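Written out below as structure tokens is the structure these notes cover.
In this view, the complex is presented without one of its protein chains, the others remaining in place.
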Amino acid sequence: MSTITQPTPTAARRQQNGLTSQQIRAGIGGVIAVGGLVLMVANQMNVIFLLVGLLLGLLVWKPFHGILVAYSIISVYPVLRIVSISLRPSTGLLSRSLDIIPAGATLQSYNNLFNEEPFLQWVWNSLSITVTVSIIGVAVAATGAYAFSRWRFFGRRPALIFLLTTQMIPAGMLVIPIFVIVAQLGLANQIIGLVLAYISTAVPFSIWILKGYYDTIPPDLEEAAMVDGCNRMEAFWRIILPLSTPALSIVFLFNFLAAWSEFIVAKVILTAQSVMTWPLGLNQLIGTFQTDWGKYAAGSVLVTVPVLLLFMWQSKYLISGLTLGSVKS
Amino acid sequence: MKYGKFVLAVVAVLLAVGSFGLTLAQDGGTLVMWSQDGDVNDAVLAEQFKVWAETTGSAFTLEIVNKETEVLRNDLQTAGLAGSGLPDMVLGPNDAIGVFVDSGLLQPLDDLFDMSMYPINLGAAQVAGATYGVPTNAGNHLMLMYNKSLVEKAPDTWEELIATARAIEEANPGVRGFAYNLNEPFWFLPFVHGFGGGTYDADGNMVLDSQAWIDAYQFVQDLKFKEQIVPSECDYACADGLFKEGSVAMIINGDWAIGDYKNLETSPALGPDNLGLAPWPKLPNGERPKPFTAGKFISIPVGVEGEKLDAVVSFVTWLTTDPAAVTAYALGTSRLPAIDEVTVDPEADPLLAASNEALLTGVGMPADPTLRCMWDSVRPQLEGVMSNNVTPADAAMEAQISAEECIEG
Partner (left out) sequence: MQGIGGLTGDIVLNTLGQIIPLIIGVVVGVVVLEFLLYNLLAKTLKVKNALAYTLLAPAAIAILAFMLYPLFFNVLLAFSDLKRTTFPCYSPIARGECQLDHLYGLDYAVKNFSDVFFRVRDGEIIGWGRLLRTADSTFPVLLGRTVLWTVVNVIFHFSGGLALALIMNQKIRFRGIYRALIVIPWALPGVITALTWKQEFHAEYGFVNTLLQGIGLQPVGWLRDATAAFVAVTFVNIWLGIPFYMVMLLGGLQSISAEYYEAAQMDGAGAWHRFRFITMPLLRPILIPAVTLDVIWTFNKLDLIVIMTGGGPEEKTNILVSALYNAAFGTAATQQLGFAAAFSIVIFFILFLFAIVWITTSGGLKEIYDR
């Protein structure tokens, strides 16, 4: 772990000097914060001045925390705004207020969403598509990536470059052909059609990540198992897969996140109300001929919160997942 | 041992494929309609379908899929290319019909319906002598809509409108006087017509750079930058949303929205008592801007046949010609019937009467497929004019160049 700040003789001395400059900075920071308060009072209790004052004060006092707090606000505020809009009463949807808890806050929008829209059905459709894609994607990629990692076979390099190339295909390029294929299979407007279309895009990226992870597992492990009488597949099944659980769960998560909010392909393949996924449903709520911003915001909150929690909970895993294969162990 | 596993696997695959097939076979008995008509009106149509199914004892059910104009057009085309996935009915404005007919995606309807029943508007759905759409209503026209609790009397000229809007804004802080869908050519064309212009000249050539176009660009630009009477940014959702919640006194919108505005639940500030309708105010030259008119039409895509086709024809015939059905649909959607036999009593619905008055000021919208080139070429120029980045003369010139290129292909 990081030990850049471990006290060495020079650093220790600097820390001693820093104590006084720290106090000076704290003083200046405090003055700025109070200045913000004064300006707020002078400007009809405009809270923005106080907040800006507090932030500038913190920046002077503890610059690192100041920067991180400022950036956290930039990251979070737009999200809080969605929550705020979902709580607005229907008569005040287009309001200029910056309050996070709006005046007259109500859960009416959530109520309307459940009573007027087949919202749960959308979520259910998305969920079943997403889980299916993730399971099949991981299963198919797990063995494929193993082949890329352990064998030097004919066509390996071009195949790996092709996998990267698939990332470069403009989305608009595949929509029409994919629809035509899905329709010719008789799967237009079927959940299965979308599942098949998603799997093809999920597999290349999954292989990339998994191959990177397998590369970090020493081949000696399987060889030892094979000496003990396992065949290659048994060694893969008993040794490699259990060791790769973190990577497999990351791949599952990536595929899940990508499919969960996909919009452009879904829009073309699924048109019937009964098979709509939530991105299509929410998009319908803000379509040209009707605007129920409150219902839209309520739906957004409901589909986003689980993903956010999952993401934060798994964020350590995700980091290691993305850097797999890049960092030598 | 190995064989046993293999046989088991084959059986499992067959089972899986079999249940696949079963789920696929469940489809049937459902008529699918793609509609561009908005949810409120679709709900009325769905109710009408139930009435029809009850009276005829039909086992079919109706599934209405709501699609935006462009989405509907793209999806129909993509489905046509795939050879499957087309709906059984399409409900939309007539200007898309020409495009679909060019692509061979619609059935001619002359042999399926008694076309003499529909004297109004039929030309709007005819291409090369054949008819491709049955009108469900007359109109689809833009008019002035106002909130009677804020506006006493509808302004008759733009000068009056500006004065009224200013007075309202002064008297009611936080309320706007006037707003409309600023950058959408459909809202702009009426001005062009009012200044004496049009899309085609007498020989049928597209002309988008006549003086009328320049005057119209100038007029809307002045409304925004000189008079400052419209919001700096406003699209359909903005005008519509503000009007429903009572934050704007006057807007321009089409007859499709009347049903929504009459509904106190979705439009708490309006309702039947506060919603006022009027023709467009007069321009300085004394003319009223003339909205495009036609109506919404039901078309039948290719590939619909047999029992489904019979059901579709029977339902559409009933919906558009049965006097009781036509009246119910007209009153439910607050739009004007498309056939002469049925007229709505002004006493029964004063809003319909007012809408009718506005309808009479309009000009018919052609079904010519090249009309798309006009919409597409004017839109970016209008955006430039409305952000004061492009002069009216340049906008007209650029639109003309673009439209010519578009028509050449």
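Some notes on this structure:
Letters are used for the chains, namely A and B, taken in the order the chains are written, and counting of residues starts over at 1 for each.
Criterion: contacts are C-beta pairs under 8 Å (C-beta built on N, C-alpha and C of every residue); 3 or more make two chains touch, one makes a residue touch a chain.
None of these values were measured; they are calculated from a predicted model.
From the set A:Leu59, A:Ile199 or A:Leu270, the residue in touch with the chain omitted from the display is A:Ile199, counting the whole complex. Per the touch definition above, the residue from A:Leu37, A:Leu55, A:Leu174 or A:Leu243 contacting the chain not shown is A:Leu174.
By the touch rule set out above, chain B reaches the unshown chain at residues 6, 9-10, 12-13, 15-17, 19-20, 22-23, 26, 70, 73-74, 77, 80-81, 83-84, 86, 99, 102-105, 107, 183, 231-233, 238, 302-303, 369, 375-377, 379-381, 383-384, 386-387, 389-390, 398, 402, 405-406, 409. Taking the whole complex into account, chain A touches the unshown chain at residues 1-6, 8, 10, 46, 48-49, 52, 64-65, 67-68, 71-72, 74-79, 81-82, 94-96, 98, 113-115, 117-125, 128-129, 131-132, 135-136, 139-141, 143-144, 146-148, 150-151, 153-154, 156-157, 159-161, 164-178, 180-181, 190-192, 195-197, 199-201, 203-204, 207-208, 211-212, 215, 232-233, 257, 260-261, 263-264, 274, 279, 282-283, 286, 293, 296, 300, 303-304, 307-308, 311-312, 315, 318-320, 322-323, 325-328.
Everything that follows uses one rule, which is that only the chains that are shown with their structure count from here on.
Spacing of chain A relative to chain B, judged by their CA centroids, is 38 angstrom. The touching residues of chain A, when paired with chain B in their complex, are 90-94, 176, 179-180, 182-184, 186, 188-190, 192, 267-268, 271-274, 284, 286-291, 293.
Of all residues in chain B, only 20, 23-24, 32, 34, 36-40, 63-69, 71, 74-75, 78-79, 81-85, 236-238, 240-242, 245-247, 256, 260, 268-269 touch chain A in the complex they form.
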